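Every protein chain of the complex appears in place save one, which is left out.
So, chain A:
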Amino acid sequence: MIEDAFTFFFNLEPRQLLFYFWPFFFFDFARYVLLDLLVLVVYLPGLRRRRRGWLWARKRLYKERPLVSILVPGKNEGRHLERLAHSLRRQSYSNFEVVVVDDGSDDDTPAIGGRLLRQGLIHQFIRNETRGGKASAANTALSFSRGTYIVHLDADTHLSPGALEEVLIPFYLDSRVGAVGADIRVANSDHSLTTRLQHIEYMKTLSTGRTVSSILGILRIVSGACGAFRRDMLIQLGGWDVGPGLDGDIIQKIRKLGFRIVHQPRAACYTHVPETFTSLARQRYRWDRSLIRFRVRKHANVLRPDRNFALLNFLSTAENLFANVALNLKWWVYLVQMILFAPQLMSKIFIINYFLYTVCNVIGYGVATVLYGRTMTHREWALIPFIPLMPLYTGIYLRIVRTYAYLMELCHRTSYRDRWNPWKVSAAALRDRL
């Protein structure tokens, strides 16, 4: 069977090859393999070249020692706060304040926060009796912060000891930098198959993918789990707007102001990911819908060639829409094509596709290991046996969730009724057609 498939594959003429495997050769090969190789040929050699600049920027950072405000907004995060506060004390860069906003927790978060405040482990603890949502909690924290730079952090994450320093240095390398994203890695990788597959996915799409976007100047997201911003710029923007998808939204607003967005792969931020396929599906459903809402509805103007037009912003959004919506659509086109034109070849084509995408994943993993360099841990190495499962995970599982999310959002605007936001906020947003 497998032999048959490969015999079929090797006997194809170039024209047939493209006919049967156009999604791979036209889109995914270029997108995942060729772009990833940019890391090898541009980013890594550049690292050595830029080392002197980097050292100089680091020296300036420590000479200036700007106050950094670490904002930790959230609901019912008390149990994570203590560990987070302690892990922050191990940071190489130490001039920071921690501003925690408790957004209407109904557990023992207020007590824990109060205690950490008295112990001096955190510096502000603001309690909202009623929940206002992610954006308002982050904005509350922002209004209580005093630092020159803002680091937005999720309570259930922890940072590698040099992470704070690493996300600050790009501001000193280039004054046009407005936001720096840390490299999000999976903390609970060895919990289940779900978390292992997500870890491989994060290595490819977040670590490598964002490094590539950063090189190309089209990085469009800085993860809310850990991102650094210039405070003056955030104040000018009025902080975060109502989510979901507020992480991408704020970056879009920053790009519109003309600032650069940088990804910092060596600033490792470990986060907990969903541990079952069901909870993962719920998470991705929410994320995917926000794309429609923010790219297509709110920020559609970046696609219009008017006075404010900026090519990179256009490309950033266009690439994002293309990659997600169009490439998602292409699979269904491909599926229909196969059913219509080659129903008897489907199993062979499936096997070959599976092989091709597995090779892609191996290459992607390899690039990520090079990128991680010394920050590779046993957790990452332990993922190798699971790489062959990735085509099923990204090609089938995630695709179905994504397609469903896009359809729901386009047809029903379901995110306005999302429990993610308090009802009062969603209602206000819906009224104003935001």
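Heads up, the rule we're going with is that a residue touches a chain if its C-beta (ideal position, glycine included) is under 8 Å from a C-beta of that chain, and two chains touch if they have at least 3 such contacts; residues count from 1.
Everything that follows uses one rule, which is that contacts and distances are computed from a predicted model.
K.L.:
One chain of this complex is not shown here; going by its UniProt record, which of these names is it: "Thaumarchaeal output domain-containing protein", "ABC transport system permease protein", "Vanillate monooxygenase" or "Nodulation protein NoeA"?
P.N.:
Going by UniProt, the chain not displayed is called "Thaumarchaeal output domain-containing protein".
K.L.:
Quick one: say which of A:239, A:265, A:364 or A:391 touches the chain that got left out.
P.N.:
Answer from the full complex: A:239 touches the omitted chain.
K.L.:
I'm checking contacts with the chain that's been left out. Which of A:69, A:91, A:109 or A:124 qualifies?
P.N.:
Considering the complete complex, A:124 is the one touching the chain left out.
K.L.:
Among A:132, A:248, A:364 or A:391, exactly one should touch the missing chain; which is it?
P.N.:
A:132
K.L.:
Can you tell me which of A:8, A:54 or A:144 touches the chain that was removed from the display?
P.N.:
A:144
K.L.:
List the residues of chain A that touch the chain left out of this view.
P.N.:
Interface residues of chain A facing the absent chain: 104, 114, 117, 124-130, 132-133, 135-136, 138-140, 143-144, 238-242, 424-425, 427-429, 431-432, 434.
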